[in-house]
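With one protein chain withheld, the remaining protein chains of the complex are depicted in position.
A, B and C label the chains in the order they appear, each numbered from 1.
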Amino acid sequence: MPGVTWLERIMDTVADRGRELLRLRDDEAQDSLAGLCRRLIASRGEASNIALAREILQRFEGLDESDKTAFFLTLAEEFGPDPETIRAAANAFRNDQPATLVELLKVVEPPRQDLFRRLNMAPHGTSALVKMREQLLDRLPDLPLLGSVDADLKHLLASWFNRGFLRLQAIDWRSPAVVLEKLMRYEAVHPITGWDDLRRRLSEDRRCFGFFHPALPEEPLIFVEVALTQGMAAEIAPLIDPEAAIADPYFADTAMFYSINNALRGLRGISFGNFLLKQVLSELGAELPNLRHFATLSPLPRFARGLQRLCVGEVADWPVEKIDNVLDEYQDALQAHSGHASPCAAIVHLLQHRSAEDASILAEPLARIALLYLAELKQGETCFDPVAAFHLANGAILERINVYADVSAHGEAQSHSVMVNYRYDPEQVVANHEAFVRDGRIAMSRSLRREHDKHIKAER
Amino acid sequence: MPGVTWLERIMDTVADRGRELLRLRDDEAQDSLAGLCRRLIASRGEASNIALAREILQRFEGLDESDKTAFFLTLAEEFGPDPETIRAAANAFRNDQPATLVELLKVVEPPRQDLFRRLNMAPHGTSALVKMREQLLDRLPDLPLLGSVDADLKHLLASWFNRGFLRLQAIDWRSPAVVLEKLMRYEAVHPITGWDDLRRRLSEDRRCFGFFHPALPEEPLIFVEVALTQGMAAEIAPLIDPEAAIADPYFADTAMFYSINNALRGLRGISFGNFLLKQVLSELGAELPNLRHFATLSPLPRFARGLQRLCVGEVADWPVEKIDNVLDEYQDALQAHSGHASPCAAIVHLLQHRSAEDASILAEPLARIALLYLAELKQGETCFDPVAAFHLANGAILERINVYADVSAHGEAQSHSVMVNYRYDPEQVVANHEAFVRDGRIAMSRSLRREHDKHIKAER
Amino acid sequence: MPGVTWLERIMDTVADRGRELLRLRDDEAQDSLAGLCRRLIASRGEASNIALAREILQRFEGLDESDKTAFFLTLAEEFGPDPETIRAAANAFRNDQPATLVELLKVVEPPRQDLFRRLNMAPHGTSALVKMREQLLDRLPDLPLLGSVDADLKHLLASWFNRGFLRLQAIDWRSPAVVLEKLMRYEAVHPITGWDDLRRRLSEDRRCFGFFHPALPEEPLIFVEVALTQGMAAEIAPLIDPEAAIADPYFADTAMFYSINNALRGLRGISFGNFLLKQVLSELGAELPNLRHFATLSPLPRFARGLQRLCVGEVADWPVEKIDNVLDEYQDALQAHSGHASPCAAIVHLLQHRSAEDASILAEPLARIALLYLAELKQGETCFDPVAAFHLANGAILERINVYADVSAHGEAQSHSVMVNYRYDPEQVVANHEAFVRDGRIAMSRSLRREHDKHIKAER
Partner (left out) sequence: MPGVTWLERIMDTVADRGRELLRLRDDEAQDSLAGLCRRLIASRGEASNIALAREILQRFEGLDESDKTAFFLTLAEEFGPDPETIRAAANAFRNDQPATLVELLKVVEPPRQDLFRRLNMAPHGTSALVKMREQLLDRLPDLPLLGSVDADLKHLLASWFNRGFLRLQAIDWRSPAVVLEKLMRYEAVHPITGWDDLRRRLSEDRRCFGFFHPALPEEPLIFVEVALTQGMAAEIAPLIDPEAAIADPYFADTAMFYSINNALRGLRGISFGNFLLKQVLSELGAELPNLRHFATLSPLPRFARGLQRLCVGEVADWPVEKIDNVLDEYQDALQAHSGHASPCAAIVHLLQHRSAEDASILAEPLARIALLYLAELKQGETCFDPVAAFHLANGAILERINVYADVSAHGEAQSHSVMVNYRYDPEQVVANHEAFVRDGRIAMSRSLRREHDKHIKAER
């Protein structure tokens, strides 16, 4: 196994068994957890710190939930910096006197940051700290005071999980079971139902890549699943069907990115999705020169909610009348099936009480309103839809809207079965990114652009 | 090669060739280096930052010396924090309001720290930053203003090179040439004269271990060379003789640590020597169960200087008379050979004008005064001799003093040919460390203890 | 994945796609399979042979069953040596004229051996040949003529799978899924019910080792499963229970080898079990110095059949009366429960119509008759029981007989629930092996020896 050498296993054993070099002194064994933490901070970098760090992490892991909360509170209250000292250092600080900056940085840094750094020296310390943050995040909503502890942990983890330290690795059926098992656990977009399902997703016409950190060699921090297809897929079911026939990747012209997952909750807010996608584009292009297109098949995770808001008139920019105008040409058909005069109301009704024969009636207006939702509904300066926000900021093109693309219960409930192809054109990625980030301009395929300009933009 | 996958090489190529995804925009190509840095800090984490970071590092590398100095000064002057903002945040800070801490930490952190973090994302970014610090350190004595830049770089590097991220690796004749080459370059204690010499040092009866960081997989950050011997070696020459016969390691009972080297100047002040030594002890013990003793054969790098000071009476605690008393029993012999009545003066004289026949006369008094030097001469709270300070703080025992142990020109000049065996007894390491760090008490072998108590301590 | 480099995958692709260097000529594409084989044999070692070999193997794989049979028959009839030429060479042969030997060996070697050697050059050729032999073996009982083809294939495979080319590898939860999957498929002694079961068998208190060949890096040729226990296990169920609690291997004093499996049918008759077992002994001893005992928990695969034969008087050496004498002391109890006066008949009856309360009655006589079966029932010069024959020839000690050790349906049917511990004492292995192979003497534990000498040997 890369990353866990025999030596490291020996070291584990050494630490486990309390060999002489690394064992805790008897008096330390008596200390409270916070006491051990203070001791660890106070020590001067000796090798025995590793044993101390290990002991602290093990004890923490053994605490019950309320004791963990108490420990976090202690970290918040007693391992922070001292305001008075800070103020003095802040007043003394001058940019042309380095020593005053060094002093200021020293006193301003919460002692728990140093604690975390020293805990990281324990075997598997990084992993333990990531898990610790998970548990901290669980408590944060109820205990905002812990926000300072979280800020410190996050600051360190962001530094340690710097993109420069991550490695892209292909994941396939030759990967260690311990890694594959985690893929199954972490896949949340299109859950994997078991080893057979997993195996299909790692077959010759599929690809999977993840970022790994050297300190967590068995954890895919983020991973993307790719299907190699002929033509851009418009439906999710065939891509995740464990029984689907395996195609010859040599004849594929398109790489469909159909699932991206962040694995470790403890790394929340530290993101590498954009790096992953673009590096995978490069990889695939190098491996399979026949590939011409790179696109996602993505959900619209807030579409159902957004549509609700649109059609009850909650969105200032887009009052119901405007939406009705956008859907004008479908009014008769929609009314005939739903009994509602307002197309907007009709759509909501039909989506809720849909019968089999409604499907063809709904298809076009649903696609158009999805376009409106994606292109116009904003959250701050970016899209209301988080997946759209992510891909468009990455430089993707809003390529195609597919109705009835995900007819699973979840797909219906969340996205009314609609899915979107975001396409990555290496030639345009940078320009698209700039246009979106600076001016909020969305790159669209020619047909969507025409549709948009004719029916939606005209309304504004 | 572990750590440099095919994928990574492709990535290098990608970046090199300016493929679409990672290429610099034309306007960026016009910017000044500081301008690019500002742009990098201002951007929002997009993948194109990698190209920007790479460009900055390459341009920096291409600067001439004075332009590099200018760039460092810009970093010091324009990429620091703002005192006024800091003061405001310091005044607003309250420990029970996490948001105020987050704000304070944000404004207090010099923007160049974020710059360095982003530069680290470039291919080989970590390596470039370590080299950048090397060049910064060269300028520091003349430009103390750069101290703040150095503080920031060192802070980040210390965090990234946390012991938890380092890997112990055995280095032998099967290691990549690119690593071995560095061993030759970095060995400063007993220089390696070429590939044949190197090969001998990596033979069956030798061991070499280093710490490696995943981002610098070809750089031994620190390494130790070990000879497997029967009995504790008292001379250095046989250990580093390229022609020495190779012994069977199975019959060795002693591991002699005869050279420890830090490799990267850019990591100055970030130390892992103690971790390395102790982990190597564990390794060797596991591999070779016949090993009974672990000891160093170490120089006394300040002995010549220290003796000079002792014998001219510069050391308050140890006026010349006291030293003369310590050497009392040798007075006649020394005087006969040197013409000096004071043994101290005699020794200095003889060491400077030594003839072959003086050797046997000098041996005993030289050993005794070396013991005095090691055990009594202080620098602050620790030993004046830095190697003694290192090993004793690590929990070693001052085991034996060997005169005429290093008769090379360098050994004579620096240590008057004396070397010391520091012995590591796993059972005592923790206790010795504590005693030395808390009370300044030095663990000695029984015979040195007797010698010390009888002739030296008695004097105090 | 070790053994399948990127380069090799490229090569696969190259061959797949018929790139220029390796493509088949058009005329070759028209040939019959046997024609291609003749062409391959006739060619002079050029690189294009790889494409030819690949084509042959692919075409063979695509044949239906009857065409495969026809092809094998062609190999038997048309790719053998020529008797007349052989006789001439045999007559010309003189040991002191090397050229006559070279000529003789040349003409005597069936051309199909050379064919197989050239087929082996194709990507995955070795694997294809092993599978080809599987299919050949299936036909052998009905088509003894194919025996010559099998002899040639087996000869080559035995040479290629020489012990010197095999690698011992530990298999655990970090192994590639593609290997683990095969473990599940090949485990025939105690079938693995799924990934959860597998995972338990690879937990911290279990070990699994296999021999691998470099040309089949994903195939464990033979593997052994080991449980680390305190004391020698007497029952199989706890060792293969997926829900069993995981013990700390550090405290184990015994390694129980509870399952050994040959994986590839195509390697039938080419055995490495003895090498595997002994190398694993060394491995475990080195990894876990606390281990004191190495033993198997093995079935008696022919016990039910053998007992049947014993009790109907079919075994010349052991007429029923003698067996009755061996069981003399249990006669009353057995008769009371079974109604049979002959203990032998009683045992058979009870084993067939056993009620819960019979268990305690049966235990002792069952153990004794199992000992008789193991120690006395012969097949040629070795034991009638093949597992006993294997371990005793390997130098194991017949340590303990455990009744009710495998109460699964299969265990009852085959071994009447009895299992045996064969113990490997490194100190005695060689001597035991010699004694068994030369004189048929079985090493037994003291208590079995006593039992045997008192009750069984006495009868002879």
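Here is the rule we go by: a residue touches a chain if its C-beta (ideal position, glycine included) is under 8 Å from a C-beta of that chain, and two chains touch if they have at least 3 such contacts.
None of these values were measured; they are calculated from a predicted model.
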- request: Using the contact definition given at the top, list the shown chains touched by the missing chain.
  value: B, C
Task: Among C:Ala34, C:Val108, C:Val320 or C:Ala333, choose the residue that contacts the chain missing from this document, as touch is defined above.
output: C:Val108
Query: Hey, which of C:Asp138, C:Glu283 or C:Glu412 is the one touching the hidden chain?
result: C:Glu283
Field: Full-complex contact with the absent chain, from C:Thr74, C:Asn274 or C:Ser445
entry: C:Asn274
Message: Just checking the interface: what residues of chain B touch the absent partner chain?
response: 1, 4, 13, 16-17, 173-178, 180, 194-195, 199, 218, 250
Touch residues of chain C, complete complex, unshown partner: 2, 5, 7-8, 10-11, 14, 19-23, 25, 44-48, 50, 76-77, 80-81, 83, 86-87, 89-91, 93-96, 98-99, 101-102, 104-105, 108-110, 117, 120-122, 125-126, 144-148, 150-151, 155-156, 159-160, 162-165, 167-168, 214-215, 271, 274-275, 277-279, 281-283, 286, 393-395, 426-427, 429-430, 433-434, 437
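Following the convention adopted for this analysis, only the chains that are shown with their structure count from here on.
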- line: By Cα centroid distance, the chain farthest from chain C is B
Task: List the centre-to-centre spacing of chain A and chain B in whole Å, with centres computed as mean CA coordinates.
output: 41
Message: Two-or-more-chain contact residues of chain B, please, as numbers and ranges.
response: none
